[in-house]
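Here the complex is missing one protein chain, while the rest keep their positions.
For chain A:
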């Protein structure tokens, strides 16, 4: 079953532990980054693993592919030539502009780890969660939280 990272914005304290966990695994490369909404609210940004990923369409060498079973959009970094097409194509701007090792970086939902992504495991307040896609649609989790308190923590 497809699982996704979701964010409960109300719980995020902007400590960037998710980014640190990613850097700690990938030796300095963060595949999750953050944006600032207001001076007190930050939002972690990670790959959405889109249904019709533009990075896949843009990649000239089919380095980035989508697994139809799990919905995971993954990259075989060994084959990447660092042309930045995916960086330009991504509508969410979550692919890194700095090509640290000469290749682009792509979140793979920590598929080397059975328990799920490290950013979710480390999140001190439980703002990031790893849930089934079906559950996500059912509860409208991600959308509900953002809309209820845009930029304000407590309704």
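A few remarks follow.
As a working rule, contacts are C-beta pairs under 8 Å (C-beta built on N, C-alpha and C of every residue); 3 or more make two chains touch, one makes a residue touch a chain; residues count from 1.
Note that contacts and distances are computed from a predicted model.
Only one chain is not pictured, and the protein name UniProt records for it, out of "Na+/H+ antiporter subunit C", "4Fe-4S Mo/W bis-MGD-type domain-containing protein", "Carbohydrate ABC transporter membrane protein 2, CUT1 family" or "Potassium-transporting ATPase ATP-binding subunit", is "4Fe-4S Mo/W bis-MGD-type domain-containing protein". Of the listed positions A:77, A:108 or A:122, the one in contact with the omitted chain in the full complex is A:122.
Residue-level contact of chain A with the missing chain is found at 10-11, 13-17, 19-21, 23-25, 27-29, 38-42, 98, 100-101, 115, 118, 121-126, 153-154.
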